[in-house]
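Apart from one protein chain that is not included, each protein chain of the complex appears where it belongs.
Now for chain A:
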Amino acid sequence: MKMTDEVVAPRRSRPAPRTAPDPVGPSNGVPGVPFDTPAVHEVRTEEDLLVVRHAVRAATLECGFSLIDQTRVVTAASELARNTYIHGGGGTMALERLNRHGRSGLLLVARDEGPGIVDVEQALEDGYTTGAGLGHGLGGARRLMHEFRIHTEPGVGTTVSAIRWTER
């Protein structure tokens, strides 16, 4: 009589194979997989905007944000990504999970090599628009996040960094 355990045991000790290849990055929609290195997503087409949205949604879930906070962060990310796409002529969006004093947070970094923003204060004002939006994108995104920084240089590009922390 043979023990069937032999067949089962090695299978258990082997690392579980990835069932599906990951199309965009380590954080993309795989629940429970933490990402310590930033996941960088291209923002060059309309489809990219949707991919970024999905990735941000997945990241907010991993961070443990409430539903309202998830909505805030995904909305802010959508505004930033659209700015990158439209005003920056395309670029990238990096997502990084943070930890500070036991609170987790999500850092969004939208980067482009576009014309830059000439007047940042003006760009943050409600109702100011140079494009197809309602002129609430940048200022609105700032209100939806806890920390917000813009680095821009005319002719070089724009980088917007934004963080939202989870509630206790």
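Simple rule for what comes next: a residue touches a chain if its C-beta (ideal position, glycine included) is under 8 Å from a C-beta of that chain, and two chains touch if they have at least 3 such contacts; residues count from 1.
Going forward, contacts and distances are computed from a predicted model.
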item	value
Omitted chain, identified by the protein name its UniProt record gives, among "Response regulator", "Dihydroorotase", "STAS domain-containing protein" or "Cytochrome c oxidase subunit 1"	"STAS domain-containing protein"
Residue among A:L49, A:L106 or A:A162 that touches the chain left out of view	A:L49
Residue of A:A123, A:L144 or A:A162 in touch with the missing chain, whole complex considered	A:L144
Positions on chain A where the hidden chain makes contact	46-47, 49-50, 53, 57, 67-68, 70-72, 74-75, 78-79, 82, 126, 132-137, 139-141, 143-144
